[in-house]
Structure formats: C-alpha cells, structure tokens
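A single protein chain has been omitted; all remaining protein chains appear in their positions.
Per-chain residue numbering starts at 1, and chain names A, B and C are given in the order in which the chains are listed.
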Amino acid sequence: MLGIGLLQGLAVTARNLIGSFHDPKRFVTTQYPEERTKLPEAYRNFPFLVAENATDPMGTLRCVACQICEKECPPQCIYIEKSKDKKPDANGKMQIYPAIFAIDTAVCMSCQICVEVCPFDAIKMDQVFEFAATDRFNGLVLDRVQLAKPNSYFHGIHPTEAAEVDGRLAAARKAAEEKARLAAAAKAAPKPPPAPKVDPPAE
Amino acid sequence: MNPCPSGTQQHFLERAPVLLRDWITSFLPGSTRWLADSLIDIASILAVFGLLFAFLTLAERKVLGRVQNRPGPNRTGWMGLLQPFADGIKMLTKEDVVPRAADPVLHFLAPVALLAFSILTFAVIPFGRNLVPLDLDAGVLYFFAAGSATELAIFMAGWASHNKYALFAAMRALAQLISYELPLLLSFVPVVLATGSLSPTGIVAAQAGWRWGAVPNWLVFTPWGAAGFAIFMISALAESNRSPFDLPEAESELIAGHLTEYSGFKYALFFMAEYFGMCALSGMAVTLFLGGWHAPLPVLEIIPSYAWFAAKLLVLLAGFIWIRATLPRLRMDQLTKLAWKFLVPLALINLGTTAFWTLTHPWEGPLQLLRWGVALGLVLIPPVLLGRGLSSGLGPRRYRYA
Amino acid sequence: MNVPDLQALASVPGPAIRAVHDEFHGDLLEVSMGPHHPSTHGVFRMIVTLDGETVVKLKPVFGYLHRNHEKIGENTSYLASMPYTDRLDYFCSMTNNWAYALAVEKLAGQAVPDRAEYVRVILAELTRLLNHTCLAGFLLQDGGASGTPLMYAFREREKILDLFESLSGSRMMCNFQRFGGCRVDPDPAWLAAARTLADGYGRFLDEFERLLTGNEILMARTQGIGRLSPALAVGAGVTGPILRASGVDYDLRKVDGYGAYPRLKFRVPLGDHGDTYDRYMIRVLEMRESISLLQQALADLPAGPIMDPKAKLRGFRPKAGEAYGRIEGPKGEIGFYLISEGGPNPYRYRVRPPSLINLTILEDLCLGHSIADAVVILGSIDIVLGEVDR
Partner (left out) sequence: MESAEQIRERILAGVPGADISVLPNPAPSAQHSILLGPGRAREIAIFLRDAPGLKLDLCSNATGVDWPQHGYLEVVYHLYSVELKHGPVVIRQRTANRGDAVTLPSLTPVWRSCEFQEREIFDLFGVVFDGHPDLRRLLMWDEFKDHPMRKDYVEPDDFEWEPTPHGDVLAKARGHYPAAVPKEGPAP
C-alpha cells in the first residue's frame, strides 16, 4: 500500500477541480432552461403533418390518408379515418384527405418509421421535447389540427431535408404538368384542355 | 474563557471576543457571571460550528461538483448559498417515518445521543489565544473519552431500526470505530510525551515560538510529529465515517447503513453529528500537531489567533472533502487489517522515535544530523516494509494479446 | 466456512436454505438485494444468504422488466422490430440494431454495400467505447467512489451520444440500421467530428487510467476477487470481455469475421487471472483497440451507396427458412435467431441475451466473498436489465 496510485488519483481530481474554473472542456454542464444546447438538425421527437402553407393548413395537408404509416407504426399509435369527399392537392389532382388523424404521443416512441415509409412526404419529425399535458387523452392524443404545421416551419427545423423534399416535389409537379400538357397536346382535342388549377408552390 | 491576560501588547482584535463577553456580562449581577460566561461559550460554539456545518455541506457538494466538471448546487440563492437552509427546511418538513418493528425509544435516542457526544468534544479545543471554553489540564483525555461514546450511538441507531441492512451497518460501525480508536490514541501519546502536558493550552503553548526566525516549531515539523499527524488524520477519517472508510453507510452495499430507517430531521441530525465529529477531530489535530492558534510567521501575528485556527481547520476539512471526491471504499476486512496490522505498529514505532527524539535533544552539531537521520529512518522505513508486506499479492499487471 | 463446503452448500437445489444452528456461527441471514437496490444496475434481485458478511448462497431473481419482447417481435413486421431492439441493451442500441440487421440479412440473403459495412464498424466501436467507459465508472461507483469516475465516464459518453444524435436523430434510441445498409449516410462534417473524438479519446483514457488503474484501494478491492476459471467460463456460455479476461481467446470479430473486421487490424487482449481487476483492465485495453479500429475505419471509408439499391423497406417477406446471426457486442455475443414462414412477420424471433447468460456464473464467483465483493463482482459482469429480462 505505497499510496503512489492514490496520490496520482488525487492529482487528477485536483486538476479537474482547477480546470473546471478556466477550461471549458472540464465544465460541461449547460444551465437548462436558461442556456439551451443547440439541437442537431437530425434531432427527432414527435411527428407532425406538413401543410403547404400556414394560412389554410387543413386545406393544404399533403397527407392523402393512404394509412401506410398507420400499418407500419410499430406501437400502432396512429389512427386515421379517410374522408368521404376529395379535395385537390398541390398538383391539382383530386385526393382523399384524412378526416381524423390522431397520434397518441403517450405511446409514440419517435422512431420515425412513419416518416420513412410515407410516400407523400406528408409526415415529418418535429423537435418538440418540452411537451407535457395534464390529461392522458385530451392532452396527449393530438388530432390533425394540433399536428398540422406549415412547410415553412419544416424548413425552420430541418433545412436540408426540407429543401431536398421541396426539390423533389417541385420536380414531380413539373413532371406531372409536362405529362398533362403532353396528354392534352397528344389528344389535340378540339376543345382546349381545362387549365389545371395550380397552387402557388411554397416559397 | 480565561480572563484577559495582563500583558497589554495584545492588539484590539485579539482581545475583542473577551471584551465583548465582559461587556455583556457586566449587566448581570456578579454572582451569575460564571453562568453567563459558560452560556455565552455554548451559544457561540453552537452558532459558529452550526453555521460551519451548514456551509460545509454546501462546500462539499460544490467541490464534489467542480471535481466532476459540474457546478454543484447553484439554484438556491446566489451560487447556492441558501442551499443549507433549504436542506434544513426540507428535513424539518419531511415526515419522520418510524418503522413499526423499530424500538421507538432507542430509535429516537440514537441521533440525539450521537449529536450530544460529538458536541461535547468541542469543550476543550483552544480556538484562540484566550478562547478556550474549558481549560482542563487533562483536556485531551476528556476529548477522546467523549469522542469514543459516539460508537454506542451508532450501534443504537443500527440496532433500533430492526432492519437487516441497519444491523449490518451497526456491526460494521462497531468494528471500525473501535479498531481505529487505538491508532488515534496511540498517535497523540507522543505529543504528550514531547510536550509533557495533557492540557490542550499547554500543548499549544509548547508549540509557540519560531526556530531560525521562520520555521514555527509546530510538532508536525518534527519527523515523529509528521508520522503521528498522518496516522492521526487516517484514523480521524475512519472515526468520522468518511470515505474511504465510510463502510457503515455504504450506499452501494447497505443502501444507507444505519441511516436506512431514518428520515426527516433525525436523518439530518446524523449528518450534523458526522460533520461536528469531523470538525472536532480536525480541531484536535490542529491543536496537537499544527500549533493550535499560533501564526506561522512572527510578522503575521497581527492577524488574530482564532483566524489562524480557523484557517488551519478549513485546510484540513478541504483535505477531507478532496479525499472523499477521489477514493473508492475499502472492504471491511481490509479496513480492520489496515488498522491493526499497519497503523497500530506504526504508532508504536512512532512512540519509540519520539522517545529517541526527546532523549537526544541536547545533542549538538553533527550529532543533530545523526539525530535527524535516525528519526527520519525510523519514520520512513517501517511503513514501506509493512506496506509491501500487507499488499503482497496486489500490483499492476501485464497483459498478453492473442 | 472454507470455500469447498460452500460449493456443496450452494448446490442445494431451489431456494431451500440450510439453517446453521451451531452456537458459534448463529443463524444464516437471508437478505434480498434488489429489485430496488442502489447497485444492481436495474431491477435485478439477488436472494443472498449470508453467514456474517460471507456469501453462502446467491439466487438471482429475474423478470421485473420482462415485457415479452419476443412475442412483440412475432406480432410486428421485420422493420417494426428494429426500434424495439434499441430497448434491449439500452446502452448499446447501435450494436443491437446491427445484430438484428445481420440476422435478417442472413435470413434473406441480403447484400450490404462496403460503405455501410465500414459505417457499421465505426458505430459499433463507438458503442464499445461508451459502454466500456461507463462500465469502469459504474464499477467504481459500486466500489464506493462518490461518483467522480462515473461523471468523467458520462462526460465522454455524452460526446459520443452527440455524434449518434446528429447522425440518427436520437441519442440512445438510434433505430439506425436497415436490412441491407444504414438509414442515413454520414456527411463529411460528421466524419470529421468522429475523427477528432477518436483522436482525443486516447488522452482521456490516459487520465482515466491515472485515476483508476494504479489506485491501491481499487486493486485491493478487485484483485483476486471473483476468479472465473476458463473451463467454467466456456461451459457456462460466458462470452465477451469476461471470457477473454479468463484467458480464453474467443472474439467474434476474429472468429466470425463479419462486417469489415477482416480488413481491419486489431489485437485481442487476454487476461491471466480472470478476476474482477482483469475484467476491468481487459475493457480498458479493448477501448484502446477500439480507438485504433475507429481511426482505421474512418481513414479508409469507401465511397458508394449506404443502402443496397435492391433492399426493400416495406413489404419485406423473406422466404421460409431460419437463420442465427450474432455479433460481438460490448457485453458479449448478442445473437438473433429468426424463423420465417414467408410472411411479413417472423414466425419465431429469439434474442440471445449476453447479460442473462453471463449471470449464470454470478453465484460461483460470489461464493466465499463478502457482500461488498458481491456488489463489485456484479458490477464487473456488466448487465443491463432491458436485455436480461427482455
């Protein structure tokens, strides 16, 4: 028991004690909630529904109630009921929209499989982690009104992913228009083709 | 406190506490003056050491935090200064749960007895030039007698809780405290042998003055004094259940040891008693080895003596906290082996060294070098030999790679 | 009581406790350590029969965290089970994912591009670093150090978890591997951050070892405690650093040669005494090997797709058959045994939990030691209850 190892240990703790006053590497705590660590862009917590623009979120939901995410969700915490009627989507095509879209955030484990399997880029991962409610059902089961957030918000939290998604959608829209124009020209029908009603793509 | 000495060369700060006390007691009739003096002593000790306990818990948590690269408590008040009072209020308001199977009288008495015994030990420690609460001529003996009664209280706590883990802790506490009582006492016997007196003021007086103008002749600067101081501090660590000897309340094995069945203010009393015990033992270490309230340099005499005592006490307490932040815990049999096979023999050898040291006092010139050589040899060689013998099987290892 | 007749006593089947009534020894004391105990690494319970402080019999009790992970696996699709594998050994979600993905790829004969293999090695070695660092911290915490080594370990673990978070989106529940590759391709900024972490980790390990390895109290508390013989280790199916600490040269990265390990050079440290100190030192030496592995993998990370183009995400129905895939997880051999009947859900989904099987020898190690050693030995075996109870 010569004690040399003990002295070395004491030296290490002393260096850390002194270091914590001047060396940021040895003082790692951030004083939440005053200071907040910057969340990495890929950070994901609960999902949210992407709406084209903020003014009319219910009208411009990208979701077409195909219920793929409901089937693929591991804890089965998404509940969708299709609407009876249809409404035009960004490309002008008439699509079904979700009458009820509820996510039970008490059961959701933010695994983002719904985002991965959604073919319409309609559901993306949010970054909200300060999320408390006083009631198990009214507070924690979010319906589509609470879930819908505009595309601009999506650009805010996931800039690169949002840009890539918008690029793809714009390209798809251009291809759809191209095909529509070709079909119309090919048919060369006497009456001029109905002008497709195009929503202004999100800036 | 003894009356103010006649010499007027003591500057005002030095005499301030005594003057204050005399001014207060001057309002009372002469016959009750002695009672007022002792009551003032008690009140001042409880106030000073009560506050020291409060801020010691805060200092411990801040230093532990800083060592672990985190700030420690800083939410209550500026830099966490109100944390002790917040803890106090929390402890007061927490429900005091007494298990049905526990023995209520003993369960209640244990913390009270523990606190009483550890406060008793403050009566004899000379805090300043004329700040000695009780100047007994066998003060050191009284100190260790009061201090060793705490074992009974801890066993009472463990036994009364009627809980298996508490019973374990009680047995461990008994074994540990008794086996470390011996090196504690054996390490202060050389001091009595060298200074020739059992009274703390006498011992402090014997350490007055400076050699060659700069080196104070505190006992710690003699070879046997340093060894005695080391043994005293290791035993003090064990006596106050501080890491690496905190086996009774070993949280990783026995949940909270003898404190398992305590909650509310009784739980806080245990910690108060532990910190008082720590302060008392460090106070005695300062008195015995670090020259009590003497200033290290003659020119520093202007700072009052009680300030020097406080400075030395705080340095020792910082050492306690530093060790707690670093070292893991010993196992029960290693702990007792360390006491009986390492510290007690060293303390006995130290007794011999002191006898040699005091007898060879009149040696002059080269003989003085021989004296220092032999003393240092007697102090340094045995621990190395004993240490190597005890840790025979242990050591760093080399590893092969497949 | 010397150790031989303790073994005889311990072999008494079931929880029957032999009562000793000689006046000198007094009664044996049966203490239940757990499930709510500060140092059982989760809801794990040990019924310990003690003679004074010496452990005479130790029966582990499991099941407090049992949620029948395997039944859930049978009722969900192959992809939906991936996030559940994060919850098995919640310290090492990346290696759990890799083991599951490896088993499914074996079942379906799915190819994996080179870049994905290297990324998987990088993430697995990062997981090994954080797991072994935390183990040293917890071992000292059980030994009584008041949290200092543990906080240093957590400080370093946070840096690795930040890397996982910026890559997979979540610190601990990464859900990152897919059948046929990885979900996200790490960008150059992430690779640079990983490189700086790998280069800086050696300095941290030096400081950590200065605090711990030479520490006489740690040596006294761990050397010669809980000695595991190689024969008992292999017979009891113990795998991972514990097996290598007993001197058995069996590292799945070398034996099975899965992933990109055959193309990387690394050594496998072996211990001679098989006691708790060896188990601690083997993990420290393995961390140094992991650092060099990380640097090699980061250096020659090939370009190319991160996901096999033909890999199907949904509607994944492997043909009928079965497969057992296993990898060298930080805690030992974690394996997945899948039986497929051609449907979207596996017919049988079995997890081979290294923590549970490593606990087979807990009683043999603790016999004859004191209760304080039993806690340190349990700490050195490194169990996580999410994986033990499934």
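Note that in this section a residue touches a chain if its C-beta (ideal position, glycine included) is under 8 Å from a C-beta of that chain, and two chains touch if they have at least 3 such contacts.
This structure is a prediction, so every number in the text was calculated from the model and none was measured.
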Contact with the hidden chain (one of C:Pro35, C:Gly52, C:Gly200 or C:Gly237): C:Gly237
Selected residue (touches chain absent from view) among C:Glu70, C:Asp114, C:Glu158 or C:Asp308: C:Glu70
Missing-partner contacts on chain C, residue numbers: 11, 13-14, 62-63, 66, 68, 70-71, 106-109, 232, 234-239, 248, 250, 255, 318-326, 333, 335, 337, 339-340, 348, 350, 352, 356-357, 359-360, 389-390
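Quick note on the criterion: only the chains that are shown with their structure count from here on.
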Pairwise touch network: line, ring, star, complete, or other: complete
Which of A-B and A-C has more C-beta contact pairs: A-C
Where chain B and chain C are represented by their mean Cα positions, the distance between them in whole Å: 44
Distance from chain C to chain A - Cα centre to Cα centre, in angstrom: 34
Interchain centroid distance [CA atoms averaged], chain A/chain B, Å: 61
Multi-chain contact residues (two or more partners), chain A: 1-3, 6, 9, 12-13, 16, 28
Interface hub residues of chain B, defined as touching at least two other chains: 67-70, 325-327, 391
Residues of chain B defined as touching chain A within the complex: 63, 66-71, 74, 322-323, 325-327, 338, 342, 384, 387-388, 390-391
Chain C contact footprint on chain B (complex, rising order): 64, 67-70, 164-165, 168, 243-244, 246-247, 250-253, 255, 324-334, 391, 393-397, 399-402
Chain C to chain A touching residues, read off their complex: 76-77, 79-84, 148, 152, 155, 158, 162, 165-170, 173, 175, 183-184, 207, 210-220, 313-314
